[in-house]
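Then we have subunit A:
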Amino acid sequence: MGSLLEVRNLKTRFYTQGREIHAVDGVSFDIQVGETLAIVGESGCGKSVTALSLLSLIPWPPGRIIDGEVWFLGENILDFDAERMRRIRGKEISMIFQEPMTSLNPILSIGRQLTETVMAHSDGGQRAAHARAVEMLAKVGIPEPARRMTQYPHQFSGGMRQRVMIAMALICSPKLILADEPTTALDVTIQAQILALMKALSVETGVSVVLITHNLGIVARYADRVNVMYAGRIVEQGVARAIYAHPRHPYTSGLIASVPRMNEPRGRQRLVPIEGQPPDLGALGAGCRFYPRCKYRREPCRTNDPPLREVEPGHWSACLLTDLEFDPAAGS
Partner candidate 1 sequence: MNATQMASPAQAQPVLLDVADLRVHFPVSQGIVFRRRTGTVKAVDGISFSIRRGETLGLVGESGCGKTTTGRCILRLTPSSAGSIRFEGRELGALSHRALIAVRRKIQVIFQDPYSSLNPRMTIGQIVGEGPAVHRLTRNARQTEARVRELLGLTGLADDVYGRYPHELSGGQRQRVGIARALSMNPMFIVCDEAVSALDVSIQAQIINLLETLQREFGLTYLFISHDLAVVRHISDRVAVMYLGKIMELAGSGELYDHPRHPYTQALLSVVPIPDPDVESRREPLLLQGEVPSPLNPPGGCVFHPRCPLATDICRRVVPVFRDIAAGHQVACHHV
Partner candidate 2 sequence: MNWHRILNGLLGALVALGLTSVGAMDVLAQKRGGTLVMVVPDEPPSFDGHRETTFALIHPIAPHYSVLVRVDPQEPASGDIVGDVAQSWTVSGDKKTYTFKLRRDVKFWDGTPLTARDVVATYRKIIFPPEGVLSARQAYYLMVDAVENPDEYTVVFKLKFASPAFMPALAVPFNFLYSADKLAQDIHWYEKNVLGSGPFKFKSRSPGANWVGERNESYYRAGQPSLDGYEAIFASKESVRVQAIRGERAHIEFRGFSPAARDDLVRALGDKITVQESTWNCGLYVVPNPHKKPFDDARVRRALSLAMDRRGGSQFLSRIAIVKTVGGIVFPGHALAPTEAELEQLEGFGKDIAANRAKARKLLAEAGVPQGFKFKLHNRDVDQPYKIVGTWLVDQWRQIGLDVEQWVQPTGPFFKVLRSPAPQEFDVSIDFNCQTLINPTLDVSLFISADIGKSNNGKYIDRVLDDLYERQMRESDPARQKALLMQMQQRLIDQGHYIPTLWWHRIIPHSSKVKGWKITPSHYLNQDLGNVWLEE
């Protein structure tokens, strides 16, 4: 496996009401061919902005990528002009969004929305695009695909709409899919269907997936590797199993400890929450961003911003402490 995509020191900022929001602040990671990489974190940690930044989809105003590189197939696509970037979008890298209701254009037929994607990236005619669209709809499990081509998004259920989104994302056989909370808006039974479908398709087509979610369960079930984000930074990076078993960052361990688990007996034991609130991304101080909430904080953490370092092969953490200094089992 080789790197499909490499992100280096990505920085995206938003400028609102005279404030500068450090939404993504020096994020680096890579994606291997065929793997599913999860980016996990709480709301406002910058995970969605990271995904949008990869395709330069940050609207200006108010947002702007101010630094960083995104290497895709040997080229830094952040340097691309608008037209070259357009040819990457949907063709090489495509996206699936959270709200299947609002992410589809309500007044265009499903067929039109699928074929226009094909037409944007190929010289083939309307007929070929139509055939491809029907094929994709069938592939994502939509019954009577030819008939449903003429229907509009509101005539589909939430799950079906998300299947359409998946079909749309895969229709040009991209190499990478950025799935931004693809199932958050769905019920659990539908969520399971959709995730299973995505997994099956990614295995079948060999497409790499970046799965952005706040749900640790989904990560555990579907991701090969995990990036944990907090306050615009990646604080821990590694293989999923390793991270769940031995979190090396206090935030990760706190997160895992605060989630109730369905497989554990009730026993009225207390959850271990992370006290406090995430920091204001418009007013960051020096030092570790997790410092105010960290159970294990030390004086140096207040002033020193820890870089991501490899704590064991393939496992990176942005914490000054060694794993002897905190007890990862405390919360579980």
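Here is the rule we use: a contact is a pair of C-beta atoms (placed from the backbone, for glycine too) under 8 Å apart; a residue touches a chain by one contact, two chains touch by 3 or more; residues count from 1.
On the choice of candidates, all candidates are chains of the complex that A comes from, given by their letters.
Treat the numbers as computed from the prediction; the structure is a model and nothing was measured.
Evaluated over the candidates 1 or 2, subunit A touches in this complex the candidate numbered 1.
Against candidate 1, the residues of subunit A that register as touching in their complex are 42-43, 157-160, 187-193, 196, 214-222, 240-241, 244-245, 254-266, 268, 270-275, 277.
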